[in-house]
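Okay, handing you the structure first.
For this depiction, one protein chain was excluded, whereas all remaining protein chains were kept in their positions.
Chains here go by letter, A and B, matching the order in which they are written, and residues are numbered from 1 within each.
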Amino acid sequence: MTQQQIAGPPSAESADLAEEFLDRQTPLSRIRNILHRYPAVSPALVLLISVVVFGLLNDRFLRVENLSLITQQVSVVGTLAIAQTLIILTAGIDLSVGAVMILSSMVMAQLAVNSGLPAPIALLAGLVVGLAAGALNGFLVTRFRLPPFIVTLGTLNIFIALTLLYSNGATVRGSAMPDLLTWTGTTFPVGPVRISTGVVVMLLLYIAIAFILGKTAWGRHVYAVGDDKEAARLAGIAVNKVLMSVYLAAGAVLAVGAWIQIGRTNAASPNAGVDLNLDSITAVVIGGTSLFGGRGSVWGTLLGALIVGVFRNGLSLAGLDVLYQTLAVGVLIILAVSIDQWIRKVKS
Amino acid sequence: MTATHLEPAGTQVRQPILQARNLVKTFGRVVGLDGVSLDLYPGEVLAIIGDNGAGKSTLIKCLTGAEIPDTGELMVSGQPVHFKRPQDARAHGIETVYQNLAVSPALDVASNLFLGREERRAGLLGSVFRMLDTKGMRTKAKQELTRLGISTLQDVTVPVENLSGGQRQAVAVARAAAFGSKVVVLDEPTAALGVRESNQVLQLVRDLRDRGLPVILISHNMPHVFDVADRIHIQRLGKCAATITPQSHTMTDAVAIMTGAATA
Partner (left out) sequence: MLSSKAPRTMTHRLLAMGAVLTLGTLSLTACGGTSTATTSAGSSSAEKVGVSLIVKTTTNPFFVSMQDGAKKAAEAEGVDLKLAAGKADGDEDTQIQAIENAISKGDKGILITPNGPSVVDALKKAKDAGLFVIALDTPPDPADAADITFATDNFAAGELIGKWTAAQLDGKQATIALIDLFDDKVVSVDYNRDQGFLTGLGIDTADAKKNGDEAKTGNYTGGKGGSYEIVGSQASQGAEDGGRTAMETLLAKNPNINVVYTINEPAAAGAFEALKAAGKEKDVLVVSVDGGCTGVNNVKSGVIGATAQQYPVKMAELGVKAIVEIAKTGKKPANSEGLDFYNTGVELVTDKPAGGVKSITTTEASDICWGK
C-alpha cells in the first residue's frame, strides 16, 4: 500500500481558509496586489516624488528647458533599455547592448563619411549590423543553450574589439556626416521648449514595442517564454523561435539607439557608452521589470530611465558630487529589486 | 499477454476514440513498453496505474506525441496516426495536462487558455497590426469555462499565480478540454493538491466525462482512481497487466496486480 497517498492532515483545509482570510484583510497585501497587476505604478510614484523633491531643492530644475534636457540625456540609454527589457522579459540579460550600439554607430558613420555611401544606405548597414549582432546572440542562446549572461559577456568583448579594429579608435565628427545621420540631434520648438528629434524617435519606439508586447500574440509569447519556458513549450509555443526573434528585435532597437547616439553627441565615438549595458539594466530594474523574466513592461523601463536621469540631473543641480549620484542610483536599484521580490510573493 | 481486456458494458459496438496496438518502446537496452495495447471509448474515464518504472509515463508520452514508439500503431477514431511531436497529437484533438501544469503564472486565465492559439482582431488591426482580440478571447474563455462546468474560475483576468493550486489545475484542465478537443490526458492532477482542491479536480474530471469528453487519468492515488475511473489499466514491467473496473476489483486487488502479487 506504499503507493497510496495519505490524505492531508485534517487541519490543512482550515489553514487554507485562514490564509485566504488573512490575505483579504491586510491593506499591505492589497497594495501588493495592485503593484503586482500594474508594475509601472511604483516607478511612476518614485518619479513623481523625485521630480517634486528636486523641484523644491532647486528652482532651475523644473524649468522646461531643464526637463527637456533630462529627456535628451536619457534618450540613448532609454532606447537601449527597450532592447534590454525585451531580453530580460525572456529571463535573459544582455551585456552587449552598449557594444552593439557603438559598433552599429561606427559602421553608420564610417560608411557615410569615409566610404562615401549615401546616408540611407549607411543607416541600413547599421541596422544590419544590429540585426547580425542580435542574431549571433540569439543563435548562441538557442542553439548552444548557453546562458545569455555568458553569451553576451563574450559577444560584448567581441563587439568592442570589432569596433576598435574597424574604427582604429578614431571618432567620426558629426560635421562630416550627412544630415540624415545627425538628424536625431536636431531640435524643433514646441511652445517655449525645444524638443530633440532623438527623444521623439525613442518615444515612438516605446509606443511601438509597448503595443507589440501588450497587444500581439508574439508579445504574449515573449512573456510566456520568460515566465516559464517549459510551460510555454508545452503550450505549443516555439520557444527558440520566440527567443531568436527577441534577440533580433533587440538588435534592431539597438541600431536605432546608435542613430540617436550619433545625433545626441554629434559624433560617432568608439569610446561612447562605457557603462551603457549596466545603465540599461538599471533602468529596466528600477522600472519594475523582473530579472527573473515574464513580468514588467517597457513603460516601466521608460520611467526607470527617467528616474535615473532625474536623479543625476537633480543631484547635480543641487550641487552634489558625481559620486553621490552614483550612490543614489545604487540605492534605487536595491530598493527596486527588493520591491520586486516582495511583489513576487503574492500567494506563493 | 496475460491481460484481460474488459470493455464497458454495452459499448462493444461503439468505436474507440483512441486505440493503441502493441506499442513497443525501448531506450537502448531498457524496454520501456513491451507490446501494450489500449482502447479509450467516448465518455469514459480510463485510469492508468502502475508502479514506478512500469511504463506509465512512456505509454502516455507515446499517446501524446512526446515519444515516438518503435513499433505498434495508434489510431484516432479508427484512422491510423503517427505523432512525431506533441503538436501532432494536439492537432488530432489529444490534449495533455502535464504534471508540472504548464501554465504561465504571470499571464491571466484567459491568456493561458489561449496561449499558443491567440485570436486576432478582425480587419486591418488584426491582419496588419496583428492586434490581439483580448476582449473576444476573454468572452470566449468565460463561455468555455461555463460550458465545461468550471465554476471555480470567476474572473478570467486574474493572473494564474494569484490562484490556488486547485484553481490553477482547473485552468490547465480547461485549456486541455476547451476548443473542441477529443481526449484529455491528465498526468497526476492531484499530486500537489490538498483534500479540498483534489476533490474539486476530481469533480472536474467527472464533469468532463458527463459532457462526453473521454479522460485518461494517470495517478498514484488509489482512492482518487477508484473514485472517478470507469476502467483501470494496470501497467506492470512494461506490459498491461490487466484492465479492471472499480466494480470488478477492490483497491487491494489492484495493488496486488500492480506489484505482481496476483493476476487478474
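One rule holds for everything that comes next: a residue touches a chain if its C-beta (ideal position, glycine included) is under 8 Å from a C-beta of that chain, and two chains touch if they have at least 3 such contacts.
As the structure is a prediction and not an experimental result, all values here were calculated from the model.
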### Query
Which displayed chains make contact with the chain that has been left out?
A
### Query
Considering the whole complex, which of A:Gly130, A:Gly174, A:Gly226 or A:Gly287 touches the chain not shown?
A:Gly174
### Query
Of A:Gly226, A:Gly251 or A:Gly273, which one is in contact with the hidden chain?
A:Gly273
### Task
Spell out the interface residues on subunit A facing the chain that's missing from view.
15, 18-19, 22, 26, 28, 49, 53-54, 57-58, 60, 63, 65-66, 69, 72-73, 76, 164, 169-171, 173-174, 264-267, 269-276, 312-324, 326, 328, 331, 335, 338, 342, 345
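One rule holds for everything that comes next: only the chains that are shown with their structure count from here on.
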### Chain centre separation (subunit A, subunit B; CA means) in Å
41
### Task
Please name which positions on subunit B make contact with subunit A in the complex.
49, 51, 86-87, 90, 96, 98, 100-107, 111-112, 115-118, 120, 129-132, 134, 159, 161-164, 175, 191, 194-196, 220-223, 251, 255, 258
### Query
Which residues, counting only subunit A, touch subunit B once they are in their complex?
1, 3-5, 7-8, 12-13, 16, 33, 36-37, 211, 215-218, 220-221, 223-224, 227-228, 230-232, 234-237, 294-295, 346-347
